[in-house]
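The other protein chains are all here in position, but one chain of the complex has been omitted.
== chain A ==
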Amino acid sequence: MAMAIRIRVLLLFLFFLSLSHLTFSLYQDQVGLMDWHQQYIGKVKHAVFHTQKAGRKRVVVSTEENVIASLDLRRGEIFWRHVLGSNDTVNELDIALGKYVITLSSGGKYLRAWNLPDGQMIWESFLPGSTASRSILSIPTNLKDGKDDLILVYGSGSLYAVSSIDGEVLWTKDLASEGIDVQQLIHRHGSNIIYALGFIGSSHFATFEINAKNGELLKHDKVRFTGGFCGDISFLKSDTAVALDSTRSSLVSVRFRDGEISIEQVHISDLLLDSSGVAAILPYKLIEMVAVKVKEFIIFVKLTNEGKFVVVDQIDHTAIISDSLSILEDQQAIALIQHGDNKIQLTVKLVSDWSNHLIKETIYMDCQRGLAQRIFLNNYVRTDRSSGFRALIVMEDHSLLLVQQREIVWSREDGLASIVEVTTSELPLEKDSVSVATVEHSLLEWLKGHVLKLKGTLMLANPDDIAAIQKLRLQSSEKNKMTRDHNGFRKLIIVLTRAGKLFALHTGDGQIVWSVLLNSLRKSQTCEAPNVLTLHQWQVPHHHALDENPSILVLGRCGPNLDSPGVYSIVDANTGKELNSVGPFHSIVQIIPLPHTDSREQRLHLLIDKDWHAHLYPRSPEALAIFQREVGNIYWYSVEADNGILRGHAAKENCILQLPDEYCFGTRNLWSIVFPSESERIIATATRKLNEAVHTQAKVVADQDVMYKYISKNLLFIATVAPQAAGDIGSVTPDESWLVVYLVDTITGRILHRMTHYGSQGPVHAVVSENWVVYHYFNLRAHRYEMSVIEIYDQSRADNKDVLKLVLGKHNLTSAISAYTRTEVVTKQQSYFFSHSVKAISTTSTAKGITSKQLLIGTVGDQVLALDKRFLDPRRTLNPTQAEKEEGIIPLTDSLPIIPQSYVTHALKVEGLRGIVTVPAKLESTTLVFAHGVDLFFTRLAPSKTYDSLTEDFSYALLLITIVALVVAIFVTWILSERKELQEKWR
């Protein structure tokens, strides 16, 4: 028996080993040949410089993508980086003891210390608390408890003193119960008292004195201000603050000295002549000064020793101000950025000497970066012992720049960390006249390159030269050309980022071919809070209109709500020029690309607004004629996840508006599915890709039988869960949670299949392709993740198997299929355990759909796993028959194998993975895969190996030599035989 087990294990092992050869894997030296990987961090919101006495100057940043990173200040490269969870927002960032990076995240709940040189986590403290409050991190310079330096944290309504060595919480003081909303923690040098300052209600200002040793409340004072506070406050010194009153029309100075609080009020109109309107204190950490925004201006106000307000300066409101930076001799420096056309002006001033400036530089700035949004100032000692300044600037497109000595030292395109939507575009055909932002090489460079290559071939090159040759070879290699290639490997990946910037990346090496910050998606008077929605291919010229460039439709919304007005732009995909931008106009609730194009190959789109009007684009008579011809066959559906309703719609005659609009159509509700709100809630939907190719409609099963796939572009997968099970995994018992999956035909609203998984829970990730759906969920009973597959077959065409009928033409294979024909369908399903949770799921797609499919699964480790679809075959059985084995059916196992070689990302990680996009190449065997998150990763996959082309390492020379040798051999033997024949005859 034991022998039998051993044999089985061995067989299993051999079996998997053989599979691993089937799946995609590569050798170590092939890494980087057809894949590329780019690392980003996202939009920076905090930055702390670490430049003193450090060999490597660095800046530690935290970003809106919840990344903590240490960047090289010289080049902008990442030393180390940590991506926190998606709901673990970084609130505060600082450096303690000169060697730890301290972060406070999740609303003051997690305090972590990271080692500054290598980014290893030193300790982590969980600070419990329930009341939501602002979170403050304060690292006093000389507050000790024994030998231990203290870190003060205010979060969740409590004040914590944390040891900086091991993160132990030394004492806690609940301040929320005292009613104070703490705004600032102040520790005066040398004392043992911590002051917690803040508001009680809206009309009291309070100071709490707390013993730093044990958290004991020593004293508390409060003072009432009749005008009330609006909440804006800025602390000028350790004993003075400036706040705004509740009407936002006067400044209030608060002094708290020796346990006494004094309040004085000054109207802004007394300071500034024409200052009607509301004011706001800008949240910059300035010292001895406060920046107040009044109407179109920012005014800088100082408080004299007598308690008088003095306006120091008045600048335009678009200016960006840095926090103040302490430089030598207790001086405070502030950096300002003012915008001009294609340039920014950087000014650094001393607070004490405002009329002069230390630096005034004008820097040329690419207008595609937009306006500056944040600036972080840092100083250094110049070679002549004077102080110099460098500034880290965050731009509107989320890019990060380091500016020093009037120059942009480095820049990072960190907008690419927040990709919203991806599409691809073909490159132009290889013609002399067409070029895409070509990088022309000068003659000198060309000559240099050739000299280098010559050196290389003559083996005269030193290692530097070899590296340069390698780089040149990569640059000039086939894969980076700006034209279309025969195999369809070279394309442009067009990505839309959250900042409203459009990038075109080359599939060859990921270089940015062009980038454009869309004007329609920028903040303007007509569009206050722009919000990017999505992008679609607008024009894909292939048959007619070949001389036109492809173009992309980008849609956005002016505001966070569904009823906010929409905007759109059309961008040339080859050059990145904004061809057309319209808006704001009607709201956009849904975007439906129609399967029709006009004579210029512009795709027709329907935009549905909140009143259920369908607006047709492009607005041209031709498009209108096409639409009216096809209107009877245009259907769409909408998912109202909040109400649990699925509706089907069709267009009818023009809508009735005040202004007649012939491109606007009314809609009618054709069908609806109402999920009972007490038992089901929609959590996931999935549809087939519109452009997916299916090669064969029939599937030949083992016993020479044929099954017809139910192939419909209108198949919708929808998953609902019990409402109480919509939370996290483990929040409900298996008995009260279930998962119901539906397959719905979106033309008629017919439910093709409905199935309940009892004891299962979301989150559900699903992918629909051809006639199958694969979805991933959690099985509470088995305590494991599961993946299920449903395949759906058309039973009504099953009698087409008769050959005689086929010969006589009595089959219904060529007749048009109407969705109103109630086709009978058969489904097959099977579930398997899968040990990973999933972040995204997708499937490979090839040009003709002949190649077998692989599922691409974004795993919890931010990697992409390729899993053969054959593992998710509902017809797998324990002991497949010989015929089934020949068909390729794998014996049934209860769980899906995770084969290390089948990670398409090999050793790399796509941090914060959000989506996997697959695009077919022209070569049938190959598909292009682009995974995006905080990082980007691109590769080529051949799920069934490259059966239609020779591999790159195929030895053509050997083939040629063999042929030549054969030809020579033929001639030689021919001559020999001739000679022999002659000799025979002479005999």
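Criterion: a contact is a pair of C-beta atoms (placed from the backbone, for glycine too) under 8 Å apart; a residue touches a chain by one contact, two chains touch by 3 or more; residues count from 1.
Everything that follows uses one rule, which is that contacts and distances are computed from a predicted model.
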Looking at what's absent rather than what's present, what does UniProt name the missing chain, "Proteasome subunit beta", "NADH-ubiquinone oxidoreductase 75 kDa subunit, mitochondrial", "ER membrane protein complex subunit 10" or "Regulator of G-protein signaling 6-like"? "ER membrane protein complex subunit 10"
Check each of A:Ser203, A:Ser672 or A:Gln901 against the chain that is not shown and name the one that touches it. A:Ser672
Given that one chain is not shown, which residue among A:Arg754, A:Lys848, A:Lys885 or A:Lys980 touches it? A:Arg754
Can you say which of A:Glu680, A:Glu770 or A:Glu911 touches the chain missing from this structure? A:Glu680
What chain A residues would touch the chain not displayed? 1, 4-5, 8, 632, 645, 650, 652, 668-676, 679-680, 740-741, 748-751, 754-758, 779, 782, 786, 788, 795-796, 815-818, 820-822, 824-826, 828-833, 878-879, 892-894
